[in-house]
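One protein chain omitted, others in place.
Naming follows writing order (A, B and C), and every chain is counted from residue 1.
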Amino acid sequence: MDLKKEQLLDIYKKMCTIRAFESKIVEIFAAGKIPGFVHLYLGEEAVATGVCANLETKDFIASTHRGHGHLIAKGGDLKSMMAEVFGRTTGYCKGKGGSMHIADVDLGILGANGIVGAGMPIATGAAFACKYKNNGAVAVAFFGDGASDRATFHEALNLASTWKLPVVFLCENNGWAISNSQKTHQNITDISDRASGYGIPGVSVDGNDVIAVYEAAGAAIERARKGDGPTLVECKTWRHRGHFEGDPGAYKDPKDQEEWLKKDPIPRLEKNLLKLNYAVQADLDKIKADTEADIEEAVKFAESSPLPDPQELFTDVYAD
Amino acid sequence: MDLKKEQLLDIYKKMCTIRAFESKIVEIFAAGKIPGFVHLYLGEEAVATGVCANLETKDFIASTHRGHGHLIAKGGDLKSMMAEVFGRTTGYCKGKGGSMHIADVDLGILGANGIVGAGMPIATGAAFACKYKNNGAVAVAFFGDGASDRATFHEALNLASTWKLPVVFLCENNGWAISNSQKTHQNITDISDRASGYGIPGVSVDGNDVIAVYEAAGAAIERARKGDGPTLVECKTWRHRGHFEGDPGAYKDPKDQEEWLKKDPIPRLEKNLLKLNYAVQADLDKIKADTEADIEEAVKFAESSPLPDPQELFTDVYAD
Amino acid sequence: MKQMTYAEAIRDGMRVEMQRDPNVYLAGEDVAQFGGCFGVTGTLYDEFGPQRVLNTPISEAVIVGHAVGAAAAGLRPIAEIMFVDFMGCCMDELFNQAAKMRYMFGGKAKVPMVVRTPCGAGMGAAAQHSQCMESWFTHIPGIKTVMPSTPADAKGLMAAAIRDDNPVVYIEHKQLLGVSGDVPEGEYVVPLGKADIKREGSDITIVAWSWMMQKALAAAEQLAAKGINAEVIDPRTLIPLDKDEILKSVSKTGKLLIVHEEVKTSGFAGEIAAIVADEGFDYLDAPIKRVTAPDTPIPFSPVLETAYLPSEEKIIKAVEEMF
Partner (left out) sequence: MKQMTYAEAIRDGMRVEMQRDPNVYLAGEDVAQFGGCFGVTGTLYDEFGPQRVLNTPISEAVIVGHAVGAAAAGLRPIAEIMFVDFMGCCMDELFNQAAKMRYMFGGKAKVPMVVRTPCGAGMGAAAQHSQCMESWFTHIPGIKTVMPSTPADAKGLMAAAIRDDNPVVYIEHKQLLGVSGDVPEGEYVVPLGKADIKREGSDITIVAWSWMMQKALAAAEQLAAKGINAEVIDPRTLIPLDKDEILKSVSKTGKLLIVHEEVKTSGFAGEIAAIVADEGFDYLDAPIKRVTAPDTPIPFSPVLETAYLPSEEKIIKAVEEMF
């Protein structure tokens, strides 16, 4: 592991921030404060964080419907994110996108996406732009186990491999596509087995071990940066909540849920940090409290921000 | 090899019929007698023939833009086919389909197809119907190396595997997708390597050796009939002509073309038949002459058949 | 008659037809034990079992594409696409395969399949989960397009769609799923291609379907109070379109307003307007008007979404401007 103390504490903080952000959304969604669909990243924090710890601002990511974690990990602004979830003018998308479409192109965040699997071609295109401009940047496409069955997975991996593009296909296998367990939607265990069909490397790691994720993604990203083409990285993880808020997740076996809760990535990293003597409990408590305060502030910012003017409906359809 | 003399001679005859049909089309297309696009199967006869020798009438096939060979191999009527290519009322589709859409649903032929890769979901659905009705029938989807890059390949193989459907995905790797050689459109050599991504067996065979094709396809079809699910079978072959009639195929290296012409499946089978003492040269000459006569008759039938009445334009849009 | 929600009525329509014909089956994402993303398939899995109610991977192309093959091979699939917004992932299978197979084969194939899919805005689901786009389907010869506005129509049109020997796109509106109404029990078929005059009137013809039909009806009640007696026609199926009923109504009222939730440009209102501007030109005593969504994607924030949607008020205002 080549992660220094500061880096690992940063990673911890990011994970806590995602946890706090998402936990807050549980609360405000239940309170009826936000409309539409929200898909939460609780339990999967190690994936986005471990991956994005390898990325620079110039690098791109394409995210999913379950995007908050990716956006925070890539440096997204909490206030602008929260305001967007609330549909306010100060949100990233001026309230036009909502949870499923948050984006920050300046930070290389090419958007959450409401269409499962749509991010893979987009990331492939961004990677093409990186190669075309020869600027050393890379792109990462996040997508789920369910998305690995979509058309776009196949076409994107094949093109990226054929064109040797600097892109990493980062599969978050949380075992579920809504109510479908992995084995009911595909006949394989390791999604990374699909890599060989494109002539690229594939690797599977424990997605709840942020260090393992960091390392596997890091190797793939380095490979991409060096010009050696794409890699398929599968992170095995679990979503703590239902598919979207409002889904009780009754299809999950409670025993599985219990097992996976024991593998929660945050306590796991905490243990590690304590063992490595990178922190004492009080440090960790402080970090957690800080992130929670940040989220409180973001909510305050969002709630006190103005709703869009109805005339805003008509703007931003075309660039002129 | 469990092929008896009669069977092998039948196979030889089918291959000669395809050869004669396609060679005739070269001639009549050049003479300007048929409009639109025609994609010829010359050189690939062993694939369709070897595969379909394993099929019964109740079984289904889904074909491609390069469909004549599949249709003849599955038992398609030569006159109806030729008349369709000529756009006559006596054609399989009353002249509405043309070369790219010839079908005979009663024979289990679910159509040639103008959309690359479209046959795979269709065959998957036909296989579902076979399983649903539990009638012991199977479906075969023919498709090219180029088609193996399409969306539909991925989604069909994944669904067929997950649902354990009696379908065989039969890839005719002729090395080209129009002007793109295989290595410029995918980063793998054996397309059968894609099978493992779906948890199904994959096998590659010499597609110019009709007995090898017969055996590999036979094993896959048997597996499907037994209820063990799909197989991906790749047959390596070569098209003798350009992509469509009118394409000189200038992108082909003449040396490659020459090499492959040496591997022509028909002389190869002839040698085999002679060696096995299944036939003497005169028998083979007779079969060839017979098939050529059949084709002449088919052309006569087509040319003397009436053109459609313009009012036919409006019929067959909907079933009532 | 029985009180049912629109969702229950759709389910009952499927149930009765599945009982009637063993070749009818249902496949889609999360339609089995989970009962469908919006609960529409509900208990059908328990009633008919895993052979006839099947979950699929997230693979829209093969959901529709396999249905084409299964239908050509003798079954009658009902394929669910979770949101109509996802139809972009399977348009080839719908428009080049399902719709054209019969014609291309010279009439020698039947493709009896239903693609069920929910449409519509109003729940803050933003640009990729809120669309109406029926006009695309109406532009595809070979398929039929059904958009019920009431529970009874939902059931009867579902039966007709399943029994039809052609591919039918059956579009249910998310905002109607919970709406209740009287629904005939047992076998019940509403023929495709027959409009329903949901309200008789003499001053203006309003054509609307799906959720907008409900809005048009409510607007008509308010207009009646203001002395304008609107006739409200629900075509129920856009293809086939019962244009005679529309022309007959316009011949009586002299005025036509069309309401839909699709964006304005190239929405199906344009087609209806064009038909009437041709075949009913002499009946018209005023310009043909449309109340539709504007030509923008669908915004997330409820303030903006409300501004986006056609509403009772917008309909009333448009009608009043025509007098």
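One rule holds in what follows: a contact is a pair of C-beta atoms (placed from the backbone, for glycine too) under 8 Å apart; a residue touches a chain by one contact, two chains touch by 3 or more.
Being a predicted model, the structure only gives us computed values, none of them experimental.
Here is the thing to keep in mind: the chain we left out touches A, B, C in the whole complex.
Here the missing chain is touched by one residue of B:115, B:212 or B:319, and it is B:115. Touching the chain that is not shown, out of B:109, B:147 or B:211: B:147 (per the contact rule at the top). Here the missing chain is touched by one residue of A:115, A:171, A:211 or A:235, and it is A:115. In the full complex, chain C contacts the hidden chain through residues 85-89, 91-96, 99-100, 103-104, 126-128, 133, 135-136, 138-139, 141-142, 239, 241, 262-263, 265-271, 273-274, 276-279, 281-282, 284, 286-290, 295-297, 299. On the side of chain A, touch with the chain left out of the figure occurs at residues 60, 62, 91-97, 101, 103-106, 110-111, 113-115, 118, 120-130, 132-133, 139, 151-152, 154-156, 158-159, 162-163, 315-320.
In the full complex, the hidden chain is touched by chain B at residues 34-37, 84, 87-88, 93, 95-98, 100-101, 113-117, 146-147, 149-151, 177-180, 184-186, 251, 307-308, 310, 312-314, 317.
The criterion applied here is as follows: only the chains that are shown with their structure count from here on.
The distance from the centre of chain A to the centre of chain B, each centre being the mean of the chain's C-alpha atoms, comes to 45 Å. If you average the Cα atoms of chain A and of chain C, the two centres end up 36 Å apart. Shown for chain A are the residues that touch two or more other chains, namely 149-151, 184-186.
Multi-chain contact residues of chain C (touching two or more other chains) are listed as 56-57, 59-61.
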